[in-house]
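As structure tokens, the structure follows; a few thoughts come after it.
What you see is the complex with one protein chain gone and the rest in place.
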Amino acid sequence: MSKAGLAQFQQVFIEESLEGLDTMESSLLALDNGGDGELVHTIFRAAHSIKGGAATFGFPEISSFTHEAESLLDEVRSGKRAIDAAIIEVMLRAVDCLRGMFARAQAGSPLNDAVAESLRNELAALMGRGAPAGGVQARRNVDQADAWTIRFRPHAGMLAGGNEPLRLIRELAGIGELTVTPELDRVPEFAKLEPTECHLGWTIELKGPAKRADIAGVFDWVEGECDLAIEAKHVVAEVAPAAAATPAAPAASVADAGAVRAQREASAESSSVRVSIDKIDGLINLVGELVITQSMLDTFREGGIDAARMAVLEQGLAQLARHTRELQESVMGIRMLPIASVFNRFPRMVRDISQKLGKQVKLELVGEQTELDKTVLEKIGDPMVHLVRNAIDHGLETPDKRRAAGKGDTGTLTLAASHRGGNIVVEVSDDGAGLNRDAIVAKAVQRGLVASGEGMSDDAVAELIFQPGFSTAAVTTDLSGRGVGMDVVRRNVADLGGTVTIRSTQGKGSVFTITLPLTLAIIDGLTAAVGDERYIVPLVSIVESVQLKAEAVRSVAGGGELFRFRGEYLPVIRLHDVFGCGEAIQAIDEGLMVVVEGEGTRVGLFVDGLIGQQQAVVKSLEANYRRVQGISGATILADGSVALIVDIAGLVRLQSRRKAA
Amino acid sequence: MGSKSNPQRKAGEARVIALPADFRLTELADVKAGLLQALEAASVEIDGAGVERVDTAALQLLLAFRRAASARGLPASWSGVSETMRDAAGVLGLTQALELPATMPA
């Protein structure tokens, strides 16, 4: 077997080890908070798997490092050592160190560094020894002879345990020439014989030069399951123990190692998804159903259609539609992974930041099993990190401030994920001080974002923090004040087709709500006609569509148009203007106003009319053409023509920029 | 070779026991039951021609059976022995004790 064939499992190993490290970390943190002893087993198991796999998949440095950590854990697990804060601390550092080693493994750089070396020594010192014990085992009995007598009597239960004398004696035959004499006297009377028990025994004469260790090696698995005596008949020489151990040296050639690394790097680039067997089985079933339906429909190639056959045909088409839909859902499901992998980074981060700031924070995770599209999952981490940092830094108060406000010393930070309609909603909420309206207004006035806070609703004030370059902290800490503002958070989320909103109550806390599409690959949309062209408006953005009278829309100074919708004046965006479509309807009362919402702002999209609802498979415009402002992608309609997908958030930004200009 | 199985034959007649293809530990309870009945027959023929897999426990069972048969004066002969069986008996040094024929009967 080629080493390269195994490289695929090397990547899997790295991925599962990183998951194992996450598990170790979260379990260590739970232990720190007084979790139960089962956690120690969980941590041990993770370390144990990493150690075993690392040695198998060619990372001896990781294996040896983990061995030290595992030994320490083993003492805790077996009750020889009590778990304390110091051990949790050093284990957490070991987790970080291993993450670094795996990162270097993926990059193909040397695995050990100074940190790893010193931590490894620290772990070894905790175990009461300076260096790991060597594997040299002195064996007094090692010798060699020309002829041996082996007496072998299996215990009654040996056969049921799967060890077969046939196999053992055949193996001995590979060492030297055998004369096998059975011992039959212990076999009970036929009627009383329990067929699965062994009552035979053998005396085996072995001729030919052989080492005791080789013979004993044949019986290694049956120690304790048989009586065994190995006697030398003609001793040749005493062999020193060190020479007796022949090290198996599977030294991979340089070329092999290079191939492995190349493979590893290649697989690191194209990201992969691990799919449960259940999901794959479900897919296979569905494909099977499709094939059956297809062959049933195939029978309609020949022969005419009468009423009876028509009914069958309709039934077949209905089946085809159902299976196609189910198949689509299942395939999309493959890209869905639980948000737990993102949530799991936060316990450690919250612990570190709150300690640094002298705050007491309890982190609550809700809905960790909520599944998200893998792409969304990979990109939602950074915005969430920012929101969590902000919440601890600016939202939650120090214990004395909390006491002064009549709250408990410990603040609560909640990360919650759930399905809501066709969306995933992720909330980052805290029970801290809430937004400081006066400070925000003052800052916004200073920045020239607004003239004054007079008449602004609380929500409108809260919206100000999403403006570019906005920062309110009286003292910029090294945690949040890193030049990344809430505007970047909003833009990152918008790039995922989602929105961020905030609800805040002074003195009670804040809730940031991220709303995300279930998947980026397919959207539900309404097809709108504008002139000769078709546009898809994402269903999630649509509030309502209304037919307006011409006089309902008013022009305002500066060239914009407004219309009244539920007591609010909304700007009009004429799609034919934005995208330059010819032959489109111009008169307000002949077309349709689609009220949409993006980034917390409502606008009216003026289109000729709506054609229907459909699911659109999103094709990247960037990959096939170039990025176009106000368009998030394209899709192919049933008739083969192309429709562009409207990017509502982008249009809203475009609109506000025009207004500002 | 005789017929493969005759489970309903009355005691006092000749009996043929056909050993199963998988003649190993987990199958032995059934084989033992058949052999136990055969002890009541006038003579027994053991057909091991179809044995594809065999283990120590199986040969031990046959050994105990032959001993029981000879203690009762029941003639027990082989009507067929597969290569697999012959080889296994050889490895375990049981060829003689099982009185396996030197070559297959014609």
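By letter and in written order, the chains are A and B; residue numbering begins at 1 in each of them.
We take it that a contact is a pair of C-beta atoms (placed from the backbone, for glycine too) under 8 Å apart; a residue touches a chain by one contact, two chains touch by 3 or more.
Everything below uses one rule, namely that contacts and distances are computed from a predicted model.
**Student:** Select, from "Response regulator", "ABC transporter", "Gluconate 2-dehydrogenase subunit 3" or "3-isopropylmalate dehydratase small subunit", the UniProt-recorded name of the complex's unshown chain.
**Tutor:** "Response regulator"
**Student:** Indicate each shown chain that the hidden chain touches within the full complex.
**Tutor:** So, spelled out: the chain left out of view touches A, B.
**Student:** For the chain not shown, which residue from A:L29, A:V95, A:L159 or A:I631 touches it across the whole complex?
**Tutor:** In the full complex, the listed residue that touches the missing chain is A:L159.
**Student:** Per the definition of touch given earlier, which of A:K51, A:R104, A:K359 or A:H386 contacts the omitted chain?
**Tutor:** A:K51
**Student:** Since one chain has been left out of the picture, which residues of chain B touch it in the full complex?
**Tutor:** Listed in rising order, the touching residues are 24-26, 55, 57.
**Student:** List the residues of chain A that touch the chain left out of this view.
**Tutor:** 1, 5-6, 8-10, 12-13, 16, 42, 44-45, 48-49, 51-53, 55-57, 63, 67, 70-71, 74, 135, 159-164, 166-167, 170-171, 196, 220-221, 223-225, 248, 250, 274
The definition used in the following text is that only the chains that are shown with their structure count from here on.
**Student:** Can you list the chain A residues touching chain B in their complex?
**Tutor:** Touching chain B: residues 159-160, 164-166, 169-170, 173, 180-182, 184, 187-191, 193, 195-200, 202 of chain A.
**Student:** Give the list of chain B residues in touch with chain A in this complex.
**Tutor:** Touching chain A: residues 25, 28-29, 31-32, 35-36, 39, 55-58, 60-61, 63-65, 67-68, 88, 91-94, 97 of chain B.
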